[in-house]
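Here's a slice of the assembly, chains where they normally sit.
Just so it is clear, A, B and C label the chains in written order, and each chain counts residues from 1 on its own.
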Amino acid sequence: SDTQYFRQRMPVSLPETVADIGPFWEINLERLAAIAPDAILANSSSLVMTPAIADVAPVAQVPDRAAKGQRFELAVAIMRHAADTAGVPGSDVDAFQQRIETRLSLMRQGLGRADRPMLVLLPDQNGRRAMVYGEGSLPDAVLRKLGLANAWSGPVNANGLAQVGLDALMPLAGATFVQVEIPTLKLRTARSLGRSALWQRLEPIRAQRSITIPQFHPFGGLPSAAHFAEMLVPALERLPA
Amino acid sequence: MNEAPAHTIDPTGPLKAAPAGNPMTDAPSLFTLRNVGFRVGNRQLLHPTDLDIVKGELLALVGHNGSGKSTLLKMLARQQPPSSGAITFDGKPLQAWPARAFSRRLAYLPQQIPSAPAMTVRELTAMGRYPWHGALGRFGREDRESVERALARTNMLPLADRLVDTLSGGERQRAWLAMLLAQDASCLLLDEPTAALDVAHQIEVLSLVRQLSRATGISVVLVLHDINMASRFCDRIVALHSGRVIASGRPREIMDGATLERIYGLRMDIVAHPSADRIFAVPG
Amino acid sequence: MTDLSTAAPRPVLRGASIGVAALAIAALGLVFFNLSTVAGSESWLQLLFAPDLEDPRQTVAYFSTFPRIALAIVTGLALGFAGSVFQAVLRNPLAEPGLLGVTSGAQLALAASLLYAPALWTEGYELVALGGGVFVFALVALAASGRGASAPAFILTGVVVSLYCNALYGLLILFHHDFLSDLLAWQAGSLQQSGWQSVARLTAQAGIVGLAMLFLLRPLRILSLGDGPARSLGLSPALVKVSLLGLASTLAALVTAEIGIVGFIGLAAPALARHAWPRQFANPIPAALVGAALLLFIDQALGLIAPYAGDIPAGAAAGLFTGPLLAILAVTGRQADRPRTDRMPLPSRRLARPSFALGALATLLVLAAGLSLLTGFGDGGWQIVSPTDPDLPWHWRLPRLLGAAGAGACLAIAGLLLQRALRNPLASPDLVGVGHGAGLGLIIAFMIVPAGAVWSKLAVSAAGAAAVLVLVAVLARRASFQPERTLLVGVGLGSMVHALLVLFLASGGPNGAALLSWFSGSIGAVRIAEGVMVCVVALATVVVALVFHRWLAALPLGDQTSLSIGITPRIARTMLFAVAAVAIAAATMIVGPVSFVGLIVPHLVSQAGFQRTRDIVLACALSGAIFLVGADFIGRNLAWPWPMAPGLIAALLGGPIFLWLIWRGRSQ
C-alpha cells in the first residue's frame, strides 16, 4: 500500500505493475480482492483499522516493536519475515543480509574513530522546532552500526522520535547536525531557519558542522537501513575534519 | 374557618393576616395556603400568608406593581417552591401531584409570554393536549375537538395557520390562551391575561372565563390591573400590598374609595353604571 | 423548578474569582521558577536587555524562554478577548474565535499557496493566511447579513464555511503527504520560540486590532440588549456585529497564522470570567486577563515537565487543563435558564406538501444506494455492474452502503435531539464526547496493544466511547441537565480528550496519519455485521424520536412552558440525551466522528421548509443517510484506490446546499 510514499523514499525502483491498494489505514478491499494475493504483509495498525483484509488472504503480521536498542535487529527481522513469507530460500536471505552487514562494517572502518556525536533531525517549516531521531529509530540503529554516537539522549516516543524546541539542542555543542531535507518543504524550512536567531546561535551551525541528506524511509527494514547509511557516510566524508 | 370581616384588615396589622377564607360557602377548597411566604436573599417578596381558594371560584388578584401577585401565582402553579408554609391543591400537598396529572388539573399563563419558534397557532394550541395524551398517546378525535373548541372560543380560527411569532401582541396573548383552554384544566391561573388586549377582547376573554366557570365549575385565579373588570367578572377580589394580603372580599365590599386608595394609593370615585346594574371606579 | 440564581448581585468574591486569582499567582510563580532554573542567578533585567550571547544558558533564556513567556501572555490576551466578544455578540457559550471559519480559511490559504503558488507565498506567509481568513469572513458576513445578521444566521453559516474549508484542506493534505507532519504540529499549536521576531510581530498586529476593538466595547454592551433596542439607540446592529466579529476573527487568524491552533482558551477563558464576574458578561477585558493567566500557567507548567516528557505543545495541552475546568464550572455553576432573545432565522417558506418531499428524499436515497452498489471506478475506468452479477461487488460494497446509510441517519437524528433538548444550534454529536472517546480507545490500542494481538477496531473504540459517555452522563446529571451547563460539560470533556489525541498525533509516527484520517471518518473498513447493526440502531432511533416528537416540540419553548403542560424538562432532556448518545456511539464506531452530518443536517432540513417535528425527524434520517451514502460513493471513487473521508465529502456536498438555502430565505 502507499506505493507513492515508497517510490518517494526508497532508492529501489518499483515496477509499474505494482498496484497501489490505498493507505495502510484504509486498504481498498475491492482492489485487494481483485488482486487475490497469496499472502498479505501488514502491521498491527492496518489490521486494527481494516480487519476485513484477513477475509481476502492469510495475513502475516510484520514485527513492529523493537526492544530497547534492538532497532537494527528489528530491521533484519522485518526483512527476514518478508523473505520467508515470500518463500525466498534461506541461503539467499542470509547472503543478502551478509552483503549489507559487510558493506556497513566497511563504511565503519572508512570513517575511523569519529569522536563527534551525530544528531539526525528534521527541522519544522516555521524554524522553531525539530523532529529528532532518538534511541529506537532507524537512523539511531544505523549510527550504532557505524560506531557513531547519537547526540540526542532525551525522551522519545514509541517510534524513537521526539518533537523538541530548538532550545533543547543548545546543550549539544560539539555535535554534527545531519539535517534531513524533504524537497517540497526545503524552500520554507531554509527560509525560516535563516531567520531563527536561536538556530543561528547553535554551536554546530556557527561552526558550519551541519550536513544535509535526502529523505529516507524511517519505518522500513534492512534495505531502508542500508539506504540511510549509503547517504550518510559520503555526506560525512565531505565534512571538513 | 373563623370568618373575619373582609375589608377591615389593616395592612400594618398583625404579621399573619386572618385566613382570608371564602365567606360565601363552605365549598371544598381548591387551594389552601398556610403561612406561605417567599423570600429571595434578604428580601421577603411575600410575607407568610394564609389563603383559601374554593373550587369553582373566580378570584382576582389585584395590587400595585411589585405587590407579589406573580410571585404568589407562580407558587400556586408550582413554577417556584414557597420559602415557607405549605400549599395543598385539591386536598393533596402541591408537591405530591405527578407532573401530568397536575397539568390536567391546572393551566398557568405566565405574565411574560415566551416566544414560540416557527410554530403555527394550531400547533401551539395542540401542545396544550400533552397532559391528556402524554408522550406516547395518540392525538385522538377528542384532542382535535378540544383544540378546535379552544381556537373557536378565543376566536383565533382565522389566524390558526399563522406563525405565532408573526402575530400582534394581543393576538399572541390569545393564541397562548387558546393553548391553555385546550388543556381542559379544572383550574386556570392567568397572570394578566388581558394586558395586551383591546377592551372588546378583554370583555370577550373575561366573559368566556366566567361562562366556563359557571357552566363547568372550573376555578380561575386572575391577576388583573383593571379593578372594574375584576369587580364585573370575579366572585372575589384579594388585594396585595408589598407582599401582604391587605383586603379580600366580594367586589361590592372592595369597590369603595377608601379600600381602593389603600390598595393603589390613588383616590378613586365609585360611579353607578348608566345602563348596567353595576358600579365601577374611576381614578380621581 | 427553575432556580433563582439571578437574585441581587452577591458579594464579589465568588468561588470562581478566587480560582482566577490563584491561577494568576501560580502562573507567575512558575515563571519565576522556570526562569531561575534556565538563567541561574543573573538578574533577569540584565538578562533581558544585555544578554551575554556567548553563554548558552543566557542565549536560551533570551531567545527562547523570555519570548515564550511574552507570547503566552499576548496569545492568551488575544484569544480571551476574541472569545469573549464572540460569545457576547453571538450569545452562545459555545462560540469560539475560530467559529466563523477564519482560522480554517487561513489554514487553507496557507496550504494552497505553499502547494500551488510558492512564489506568492515567499513574500510573507502572514499576508496569505490573513487574506484567506478575511475572504472567508467576508463570505460568512455576506450570507449572514442576508438574514438580518441574526446570531444564529452567523453561527450556522460560519460553521458550514469552516467545515467546508477544513474539508478542502483535508483534500490537499491527502494528496501531499509531506505536509502531514507539519499539519499535526500546527494543529498542536506549540508556543516554542526561537527569537523575538514572531512575538514582536504578533504583539504589534494584535495590539492594533485589539485597540480598534476597544472602541467598540460600548456598542457591544448595547448590542446585548437585543437588535431592536440597539437600533433605537442609534446603533446599526448588523454593522456593529460584522465589525466586532470581523476584528475578533482577525485576532484569532493572527494567532493561528503565527503559532497554529491553541484550542479552547477562547472558549474557557470567557466561561471562567463569566462565572467569576457574572455582571461583566459583555466586557471582554476580564476574559482577556483570564486567558493570559490560563495560557501562561499551562505553558509554564509544560516547560517545567519538558525535560522529562519532551516538548509538549501548549495549544493541545490547553485542552487537558481547560477541559476539566469547564466541566467543574458546569457542575458548580448555577446559571438560570436564560431565555434566548435571538430566534433561529425563520425558514423561508413552509413546504406545502411535506409528505411529498419526504417521498422525494426516500427515492433519492434508493437511487444513491443503487448507484453506489452498481457502479464504481476500477482499473479500467468506470464500470457498471449488472444487478445479477456474481457476488464480488455486493460482498464489498453492501457493508459500506449499510454502514453509511445507518450512521448518517443516526448522526442526523442525534444532532436534532441534542439541538432541541439543549436549545443550542451548535449542539452536535461531538458534544457527547463519544467520537473523542472512541479515538482515545484507538490510541490505547495502537500504543499498548502487544505485538501480534489484534483488537478489533469496533471493540477498542466502543470501550473508549463508553468510558467518556458514562463520564459525560454522570457530570451532565450533576448539572441537572440544564442546557447551558450540559453543553459546558460536553465541551469540557471533549476538549480534554481532544487534547490527548492531538498530543498523540503531534508526537509523530505512522499511526498519527491513521488517526488523523479516522477523525474525518472512514467507511472502507465496515463489515456486514457492523453495517446491519448501525441500520437497526438507526431505525430504533427514528422510532424513538417519532414517539417522543412532542418533547422535541415542547422543549424549545422553554422550561416554564414545558413544566406547565406536564413535561419535567430534566427527565425529558435525560431521555433524549441517552437516546442521542446511543445513536452517536453506534454511528461513530462504524464511520468515526463525522460531525458535519450531526451538526448541519437538522438545520438544512428546517431551512428547507419542513415544519412539523415528525416530518423533521424523518427528513433528518433520510437526509443524513443520503449525505453519507453519497459521500461514501464519491469518497470511494474520486481518488481511487485511495479513500476520501466521508466527513470531507459530506462537508463539500452539504456546504453549498446549506448556503443556498440560507441565501434563498433572505427575502423574508
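Note that in this section a contact is a pair of C-beta atoms (placed from the backbone, for glycine too) under 8 Å apart; a residue touches a chain by one contact, two chains touch by 3 or more.
For clarity, every value in this text was computed on a predicted model and none was experimentally measured.
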Total copies per chain kind in the whole complex, with one of each drawn here: A x1, B x2, C x1
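Rule of thumb we're sticking to: only the chains that are shown with their structure count from here on.
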Distance between the centres, which are taken as Cα means, of chain C and chain B, whole angstrom: 47
Distance from chain C to chain A - Cα centre to Cα centre, in angstrom: 35
Centroid distance [mean C-alpha coordinates] between chain B and chain A, Å: 81
Touching two or more other chains - residue numbers and ranges from chain A: none
For chain B, residues contacting two or more additional chains: none
For the chain B and chain C complex, residues of the former touching the latter: 40-41, 43, 77-81, 99-104, 107-108, 110, 114-120, 123, 127-128, 130-131, 134-136, 163, 165, 179, 183
Residue ranges of chain A in contact with chain C within the complex: 4-5, 19-31, 33-34, 44-45, 47-52, 61, 63-65, 122, 124-125, 127-129, 131, 154-159, 161-168, 170-171, 173, 182, 184-185, 187-188, 191, 195-199, 201, 203, 219
For the chain C and chain A complex, residues of the former touching the latter: 53, 56, 59-60, 63-65, 114, 118, 121-122, 125, 176-179, 181-182, 185, 190, 192-198, 306-311, 313, 376, 378-379, 392-393, 395-397, 442, 445-447, 449, 451-452, 454-457, 460, 506-511, 513-514, 517-518, 522, 524-525, 527, 640-643
